[in-house]
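For reference, the structure is listed below as structure tokens.
With one protein chain held back, the other chains of the complex are shown just where they sit.
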Amino acid sequence: MSRLNIDLPGLKLKNPIMPASGCFGFGREYSQFYDLSTLGAIMIKATTTEPRFGNPTPRVAETRAGMLNAIGLQNPGLKKVMSEELSWLSQYDVPIIANVAGSLEEDYVEVAKEISKASNVHALELNISCPNVKTGGIAFGTIPEVARDLTRKVKEVSEVPVYVKLSPNVTNIVEMAKAVEAGGADGLTMINTLVGMRLDLKTGKPILANRTGGLSGPAVKPVAIRMIYEVSQAVELPIIGMGGVQSAEDVIEFFYAGASAVAVGTANFVDPFVCPTIIEELPLLLEKLGFEHISECTGRSWK
Amino acid sequence: MSRLNIDLPGLKLKNPIMPASGCFGFGREYSQFYDLSTLGAIMIKATTTEPRFGNPTPRVAETRAGMLNAIGLQNPGLKKVMSEELSWLSQYDVPIIANVAGSLEEDYVEVAKEISKASNVHALELNISCPNVKTGGIAFGTIPEVARDLTRKVKEVSEVPVYVKLSPNVTNIVEMAKAVEAGGADGLTMINTLVGMRLDLKTGKPILANRTGGLSGPAVKPVAIRMIYEVSQAVELPIIGMGGVQSAEDVIEFFYAGASAVAVGTANFVDPFVCPTIIEELPLLLEKLGFEHISECTGRSWK
Amino acid sequence: MIKKELCKILQHKEIAKDIYELTVAGELVDEINEPGQFVHIRVTDSWDPVLRRPISISSYDKKRKQLTMIYRKDGQGTSLLSQMAPGMELDILGPLGNGFPVSEVSIAETALLVGGGIGVPPLYELSNQLTAKGVKVIHVLGFQTESAVFYENEFSKNGETFVATVDGSYGAKGFVTDIMKDLSFDCIYTCGPTPMLKAIEQGYSNKRLFLSLEERMGCGVGACFACVCKSGEDPNGTSYKKVCSDGPVFRAGEVML
Partner (left out) sequence: MIKKELCKILQHKEIAKDIYELTVAGELVDEINEPGQFVHIRVTDSWDPVLRRPISISSYDKKRKQLTMIYRKDGQGTSLLSQMAPGMELDILGPLGNGFPVSEVSIAETALLVGGGIGVPPLYELSNQLTAKGVKVIHVLGFQTESAVFYENEFSKNGETFVATVDGSYGAKGFVTDIMKDLSFDCIYTCGPTPMLKAIEQGYSNKRLFLSLEERMGCGVGACFACVCKSGEDPNGTSYKKVCSDGPVFRAGEVML
């Protein structure tokens, strides 16, 4: 009997652990380390209608217990993602969550419509929270009405459930969550990165070519936990939590806060085996804590 | 010739280093370690009209490269702060910045009016960003018009310049800064803490009795730097920067971002000598970096 | 005066399961004035974790300028601490707080020292000082289980020593309060988990009683207001005591447990 299987809209997960979008490419690199079918799901890199090169380098900088990135949604474009990446991934028994990005509403709609047809894409993750692009991204993620309308339009065309990825860079995260719920979202993923910056001591200039970047890693975990705690009490949608997860203990903390599954981002860079290691350790930890099934942990902090 | 003296509204600082509000009490404890006259200024603990006990304990929890606090503005109240603390502090040759808090507009106005009369209070710091109290605090710090109006009312009664302490828990920090500038603020201090949370693995419940707390320490530095970078370009007001400062190098980074002085909070708990140590190290670091005076560093990241 | 000093580690060993005894040398030993004071230790040079860890002084030797601590390896901080080897330097802030008043009990009297788990260590120096003064001491030490028991021999040298374990794997089965019932004494000094302190405070309101408290700390010196308790006389008001600088040892009733 598994302690880890979780059913979410569109997703029958054998376990609730998945790599976060942008931190795992399209899976090829990590397939060198382990069988990708071990994973609960894979959130692939953001896909846009056309290929994007992204931002100039340096694209990463380190901060205390965290890192900044400003990749700028580099990706090979919708067509190639479908023909090369998704078809390659179909050899694995793992549901794909496709991260959808764009500059205009039409871009999101186009990508969502097409990519949701891929047989292994079981859900979309609407990226309205990327802090590293000039237009689109976070612009959609900070105004409730805009987020709601975009969600609605994407829902109209998507053949699979739609999860919306929330930005933590807002005054009122609950309001954003309610707006996308009203727009018909099937679930939420949160949090994307916090906007941050680091300056070079010698030059005085930003280390990142893009100047600002998205802060991720253990440093942001308390903010992620707080936001999931607030949002999970205010909406009916399931939440895939993320932000600084490094260990099985962290996963449980996200569940306690209100998450029903968890994504791991930055930690993959530190330990390429982090996802399978967590998957292996979770049942033992649940046993130790006295839970029959991980779903018992969801929302325990406020239930 | 000093490389460190800085003049700001109301404040002739011999150096731009001061302990941050709430992290230094009213100075008594740290006066065991060194002569408080060494400091550029002291930001004393938040003062309210009446004595406050604050929140139940636990009031602190640790996070990666950071800590959460939910003290809840404990303080002995305006009268005692004036009669016991400020008068005790007057033995030192150091300007005091009085942190003013409250639940209602009237509270702020009353505290500001009285405390600004103390001879060693050279400026006020309007705390519209405390995340740890039910009413007041952050509620004033997230709505631009409310912050502007409060600033205006406080300015009307204050006998010394008024700095407004901004909350980082907002979608648009520039908008908040412009609002308080419009309200007549003489300067800004930023950032206060990010709202965060930590859950106990065994109980599933929040570690802090107040549930959520304010995240401070090195973890938040990239957010502070980014916000100061943005705000310093958008308003004319001088900024006292804070958030994760631990070293002379950090101070320079805050200046590069756009600060004209820097406050040190959490680091005092780790090293009670951190402020005098930074003050001692700064001239050498400036020398090494080729600056005649620290004021040359302000805003270098965007100038 | 409180000092911040890099103290050299002289000895460091595991004396029971996950229980470490750590001896360091430092000038700050000069400043210790009572058993039951504590130090605040920085366990890493990096910023993960950020805060210091409060650990009681379990014994000290002014002549040699040495102090010994006993701690349980538990979370991240104490795990890092447990990896430090003799010869290395440890960043210690201390001595902090106010300890057990040795003068509160006189030569003809009997003092009962009651420790629970990791609350046992600060009682050791107290036991030594009371014994040296000529006070009769009785010790009641509670632990979870056999493997967690430590310092029984050390305490026995000073006076009668009863050990209880929660699971009964060693000594009497049960809590320290079960043992206390049958003893007679004039004054109690105790340190341990809050439920234990509460039970003792309720059961022995007629005795002179001194309790050492634990609270999560920030600064450790009285500046951050993290470790505040309500005053005993004013449970609904705003008056308070700080565990770090007014305590950690309080007279029964002085603070609300």
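Letters are used for the chains, namely A, B and C, taken in the order the chains are written, and counting of residues starts over at 1 for each.
By our rule, a contact is a pair of C-beta atoms (placed from the backbone, for glycine too) under 8 Å apart; a residue touches a chain by one contact, two chains touch by 3 or more.
None of the values given here were measured: they were computed from a predicted structure.
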Displayed chains in contact with the omitted chain are A, B, C
If I consider the whole complex, including the chain that's not displayed, which of B:A65, B:A248 or B:I278 touches that chain?
B:A65
One chain is left out of this view; which of A:T189, A:N268 or A:S301 touches it in the full complex?
A:N268
Absent-chain contact - pick from A:L11, A:M43 or A:A61:
A:A61
Touching the hidden chain in the full complex, which residues of subunit A are there? Just list them.
22-25, 28-30, 32-33, 45, 51-54, 57-62, 64-67, 69, 71, 74, 76-77, 217-218, 246, 266, 268-273
Touch rule applied to subunit C and the missing chain gives residues 44, 46-49, 76, 80
Considering the entire assembly, which residues of subunit B contact the chain that has been omitted?
64-65, 218
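Everything below uses one rule, namely that only the chains that are shown with their structure count from here on.
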Chain with Cα centroid nearest the overall Cα mean is chain B
When the C-alpha atoms of subunit B and subunit C are each averaged to a single point, how far apart are the two points in Å?
35
From the mean C-alpha coordinate of subunit A to that of subunit B, what's the distance rounded to whole Å?
34
Going by the contact rule already set, what residues in subunit C reach two or more other chains?
47-48
Multi-chain contact sites of subunit B, meaning residues that touch two or more partners:
64-66, 217-218
